[in-house]
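Dropping a structure here in structure tokens format, bear with me for questions.
The other protein chains are all here in position, but one chain of the complex has been omitted.
Per-chain residue numbering starts at 1, and chain names A, B, C, D and E are given in the order in which the chains are listed.
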Amino acid sequence: MSKKIAAFGEVMMRLQVPGFELLSQANTLNYSFSGTGVNVVSTMTRYGYEGYLVSALPDNPLGQAAESYLGKLGISKNYLVRFGQYLGHYFLESGVGVRPSRVTYSNRLESSFNTAPEAIYDFEKIAKETDVVHFCGITLAMNDVARNNIRRFATAVKDNDGIVVFDCNYRPTLWGENSYKKAKPYYEELLFLADIVLMNEKDAIHVLGMQTEKTDRHQQLKDLIPKVAKKYSIPVIAGTHRTIHEDHTHSLQGYLYKEDQFSFSDTLTFTVHDRIGAGDAFTSGIIYGELEGMSARKTVDFATTAGMLKHTTVGDTPVLSDVEIFESMETKGTDIKR
Amino acid sequence: MSKKIAAFGEVMMRLQVPGFELLSQANTLNYSFSGTGVNVVSTMTRYGYEGYLVSALPDNPLGQAAESYLGKLGISKNYLVRFGQYLGHYFLESGVGVRPSRVTYSNRLESSFNTAPEAIYDFEKIAKETDVVHFCGITLAMNDVARNNIRRFATAVKDNDGIVVFDCNYRPTLWGENSYKKAKPYYEELLFLADIVLMNEKDAIHVLGMQTEKTDRHQQLKDLIPKVAKKYSIPVIAGTHRTIHEDHTHSLQGYLYKEDQFSFSDTLTFTVHDRIGAGDAFTSGIIYGELEGMSARKTVDFATTAGMLKHTTVGDTPVLSDVEIFESMETKGTDIKR
Amino acid sequence: MSKKIAAFGEVMMRLQVPGFELLSQANTLNYSFSGTGVNVVSTMTRYGYEGYLVSALPDNPLGQAAESYLGKLGISKNYLVRFGQYLGHYFLESGVGVRPSRVTYSNRLESSFNTAPEAIYDFEKIAKETDVVHFCGITLAMNDVARNNIRRFATAVKDNDGIVVFDCNYRPTLWGENSYKKAKPYYEELLFLADIVLMNEKDAIHVLGMQTEKTDRHQQLKDLIPKVAKKYSIPVIAGTHRTIHEDHTHSLQGYLYKEDQFSFSDTLTFTVHDRIGAGDAFTSGIIYGELEGMSARKTVDFATTAGMLKHTTVGDTPVLSDVEIFESMETKGTDIKR
Amino acid sequence: MSKKIAAFGEVMMRLQVPGFELLSQANTLNYSFSGTGVNVVSTMTRYGYEGYLVSALPDNPLGQAAESYLGKLGISKNYLVRFGQYLGHYFLESGVGVRPSRVTYSNRLESSFNTAPEAIYDFEKIAKETDVVHFCGITLAMNDVARNNIRRFATAVKDNDGIVVFDCNYRPTLWGENSYKKAKPYYEELLFLADIVLMNEKDAIHVLGMQTEKTDRHQQLKDLIPKVAKKYSIPVIAGTHRTIHEDHTHSLQGYLYKEDQFSFSDTLTFTVHDRIGAGDAFTSGIIYGELEGMSARKTVDFATTAGMLKHTTVGDTPVLSDVEIFESMETKGTDIKR
Amino acid sequence: MSKKIAAFGEVMMRLQVPGFELLSQANTLNYSFSGTGVNVVSTMTRYGYEGYLVSALPDNPLGQAAESYLGKLGISKNYLVRFGQYLGHYFLESGVGVRPSRVTYSNRLESSFNTAPEAIYDFEKIAKETDVVHFCGITLAMNDVARNNIRRFATAVKDNDGIVVFDCNYRPTLWGENSYKKAKPYYEELLFLADIVLMNEKDAIHVLGMQTEKTDRHQQLKDLIPKVAKKYSIPVIAGTHRTIHEDHTHSLQGYLYKEDQFSFSDTLTFTVHDRIGAGDAFTSGIIYGELEGMSARKTVDFATTAGMLKHTTVGDTPVLSDVEIFESMETKGTDIKR
Partner (left out) sequence: MSKKIAAFGEVMMRLQVPGFELLSQANTLNYSFSGTGVNVVSTMTRYGYEGYLVSALPDNPLGQAAESYLGKLGISKNYLVRFGQYLGHYFLESGVGVRPSRVTYSNRLESSFNTAPEAIYDFEKIAKETDVVHFCGITLAMNDVARNNIRRFATAVKDNDGIVVFDCNYRPTLWGENSYKKAKPYYEELLFLADIVLMNEKDAIHVLGMQTEKTDRHQQLKDLIPKVAKKYSIPVIAGTHRTIHEDHTHSLQGYLYKEDQFSFSDTLTFTVHDRIGAGDAFTSGIIYGELEGMSARKTVDFATTAGMLKHTTVGDTPVLSDVEIFESMETKGTDIKR
């Protein structure tokens, strides 16, 4: 029977201006529903797992629309609850060439997810019924209600021998003044509970306040990640380095640190169609490799290829299957498939 | 030189599902920007006046989009200020046949308009420079910041011999528990300041707590409106009665009470394409008739026809000119115009 | 072998605002290519005839687009010539309910068709190769170049024993001041050449200056059409009376006058989706009935039903086949066809 | 815990021309996935049940698209299998006014569902795990593979004390020559197994070859349905009578025959936006009433209202919840909901 | 008078997901009608020839839509017959960057074209009336009905001194097991009849089973094509080599073998917008050069440029004229044309 993976996270409505117009030029928007947890869990269903989202949706047509959309993404609605009236959302204006894409968030602090009380979820039961649960640093940045929920849930997962995945996903703008200082204790709490952590050297330096004498980021990574793994007893840490080139192509190199060893993927260079969600594609690849017992090198190659391919599909949520990712790892720059 | 009319009110983003799908079925939205004040002022520019909006917009791409849209509607940006990050918005799913349209509001209490402090507006200057200012009861329902602003601004207008238009626009769901009781003192304050008031007998009964022995709404109207006019010293009161028929056609009859006399329009019956904003079309018609010195009967006929025609155009904001409304008053059920 | 019908007429580009927005609200247009001659000839190809258009198109991408579109409508390009740079076009804003549709013409006097010299067409050859040629009164209104062409072509058709169809299609706004007086001699010239004429009593009264003591339009028709037939020696005259009802449904009744006898269709009442081109659908029905040797009553019933059905299809050009029209004549208000 | 309802049926791709153009005019299609079983099961999930589809989908991007769409409709993918390469589909051109809608089926005999061998489904297991299973007469018309599967599955459901719902849904064009004679034995087999049957007097007369001396369809129904119930030992039979009016409105009256008694709904008259799937909405209403233990009259009222409301929503699959249907039963012709 | 070119081939419906979404993400499709023969013949009409398609279309709205579309492409309907109910079609999901485009065929074996009996076409008459006829290897892969038709028609063309063009267009997946062995005899039959053949060294090696000691494909081509020309007495053979680069640009080099001599075009490198139909653009260029009596070098340059430009236009069917192709051969990388 296929393993069960759940995520605890907010569902966001993505409102995208089609084409390359600005919000002040256009008059239509494409909408979809996503979120770090949504993306990871949906991707895992493409890889053959059962996917669940633990979240609160508003009890109105928006909540119904979000639930339908999660169904389309292959995610079970069993752990969704209805509470409150608002869904967080953001507007996306796509850039092209030298002009970057632009994201404008609308108010999410009052969203159903960020105001739903702990009692509304049966964390204990969910923890018993699932094998892996994914948490995201963005939730930590919201408010005490959200932070309290995340702590309780992660603890319940550990108590039931589940696997805790934690994606640091640090966003300074969400924490306000003295952001690093505010964030550190919450991050540390989660790191101590986590089995698989997504991060890189910047999180170690800024959020965790660690120091290094290295100046090159690759060297910083090799210096600091082992220290993080040791300090917080984290079995698996993984992440990527992204480079943006003058011709607007991007490069990604993934790393996986495990059993005192680094594995690095090839550096993949590619053109970008839709950049959002690439990190979640990488995360899903790491989880997949770990759950399937793939070698570290194969895992990080798979995850980095999944990350690259996400840039070629529309929407925040990865949509390709493991078969397609393996296929892409073998053939490069192929012709039309008929 | 043409007269200047301003409105003090929130700009809302309207996010409409195209066609007749539900939010849970579709994946695109049409958007526009509107609001009671926006609608009234834009309509007045179609009638040859200079239109201004006194409002706060977020300092981000959404604010820029709203400002551009107001320009498209013919509204001057001179009294717009930038403050905060959020714009109120609502989702609209269009009904058809026996299925009614459905509006879902998103959080608007934290919007730029509803959190902008009084000091950000130069009410005194604006009151000096404009001839008429329009206020709306929806603003009263928001919070103390908004209520404070509206009181100060209306007072400034009166102090400068401007005309205060007040549309009661009472929405029970916005006031929470004990809504009528909460609302009454704020409404009374505005009624005492107003020169032209939009309301009908329901407002008198529910919000102002007046009583009548009549049971027919037409009789209630004739009983109560003169008392309201007298109690609050209101020179002009106007409003409509809407009837919805079994075949989904609607009927509108407008009334205008002025100098101790009622004038009633014909009862117009028509099919409905887009119902939102019809009240604002009626309001604009009343203001236009008053400013142009039209007879009471002609004013209420014009306003009711404008209200009817609004049901045939897309979007909250009326888009037809006075010429087109007069034309429709004369010819009914006409063929294509080439 | 199927008979050949040609039309001499202008190709117009129709630029339609989708839905019910005004030009000042929308930002997209649907476009197609049509014209009275285009509509009639395309319809005849649906009825099994070979259809040709004799016209001039600009020698640029617009001309190419028009030619492709005519091909889509089943019209042969054999008699199309390339000349000049401009294509006439018009903008269409669709009304709904009490608001009528609105057509705005752009400059067509400088169009390729209206400036193409006679020498560019080989009227003699075309007249030899075709059985029926359709002419339209709108062309008469354009300028001397167009009027000269139409006279020469119609004469050539008669000289070659072809059938001349003439649709009066009188549009007062196109003729400027003293319109009727200006138009009359050109109309008379064509009427003398025509075998089948589309008109009603209004054309007789206004354009031809005939008088009647009747006041009811049905009586006027019965009084005047026989006189027209006699004066200009016209074998077949046909036309319709349209009534527009308060609920925006329309009624059509067709008539056919032939061999000193009137035949009238039933009065058909129906809802309207796209009104333009209904007259051309009627015309095609008359031509079809005449060419197929149907009875007068069946011909006028077919033509009026074709006219009614045109109101249910999109675009100026009728798109239903004779089979579908006969089907509709037999079954009314039918359910979905699977 | 909520009850489980499954359907055994084909997933069809619906390819609809947007608006009112014909296939020969347009160049885009809207697509969705539906089917009688899909519609019924999805509706039941809106009423709080767990819904499953037992079907075969092609193992290619079309199959993936269908599966995603079923997820969007709230249907579990647990009983879906992948087999073959083709998905049945149909093209829909929407009529308007006097012009009926038109459905063109593409080849479905070679579809995955209609060629999937019995062994691919674990009918025994599914029958054990579900409470109700829905079957449709359209499947009977396909081929021996499909007929064999339906018989085995229905038998397994009965063996496991499940409820068998059978919608006769007789389509003469699918059975070819001597259609009634061919169909009868297969229909009888299912009727003997069924607990709830959807049919009316036409099925009794044509498919089952029963005779009646009544000429009025209402009388025929009252004469024949009790005989059917008796002959095949069917506890519950239900269905509708539809009338199409001259103004293109439709009327529906539902009936429910149970425990030797007829219950009839009011005759509801309404305008039609999208007619397909109305029968499935009615079916779902009957199942819902039966499972919830509602009175016969309330059940048939609910089902008929659900059928009526289906005509106001887009797509084959009903999308309104039980709450919305009850709401509509109480209020008629209501204004916009905010 | 312009020469007449016909093609014998299937009309396919192309159903394309707009933008870069997958079928499982989107809900609209763009459709058009194409096919190798359609593409070649339509292109020839852009070059001034008369184009005909010899094919069978279903007798339903799909057939009507296909016929209209062919008219839009400039193709005469004179040799089209109506037979059967189904039209072959395929779904296209566009790739971007490292993700390739994906084509999913629906069942075409039961299509009108692939089941239409020989007797339905008057091959003898068509062969008499046309100068050139194009055949395609895809038709050979279908079934005996199709293979029989193609053989008869090609023989009739030769008997009437027409030019037979044969595009090998070998697709292994269409032939099933032992594909090369099955295909060879049918290919050989056509090669013996053909005057102009489109192929390259792969066809010689795989389909015709020829051997070469060369390993480089350019050398293989130079070794094998002269042998093919000799063995099957083919006056003109032409084809291309395509290279796909890491940055997703493609290169094309065309060759033409005639009178014992190779001519090669420059290797053109370019970005790809829509790759399908590029081979047909090349074929049309070769036919055009041959018919116009252009030099071999000019012919292959023209054809390769036409192939390159096809990658920049939307749809399977080339849409540029000879004028535009010559223009592109002279100027490279030009600015906007006004």
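Here, a contact is a pair of C-beta atoms (placed from the backbone, for glycine too) under 8 Å apart; a residue touches a chain by one contact, two chains touch by 3 or more.
Just so it is clear, the model here is predicted, and its values are computed rather than measured.
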item: Residue of C:2, C:78, C:104 or C:331 touching the missing chain in the full complex; value: C:104
item: Contact set of chain A toward the excluded chain (per top definition); value: 19-22, 24-25, 95-103, 105, 171, 173, 242, 244-246, 248, 275-276
item: Interface residues of chain B (partner: the chain not displayed); value: 68-69, 71-74, 77
item: For chain E, the residues touching the chain missing from this view; value: 270-273, 308-309, 311-315, 319-320, 328, 332-338
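By definition in this document, only the chains that are shown with their structure count from here on.
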item: Approximate Å spacing (C-alpha centroids) for the pair chain B, chain C; value: 46
item: Cα-centroid distance, chain B relative to chain E, in whole angstrom; value: 63
item: Residues within chain C bordering two or more other chains; value: none
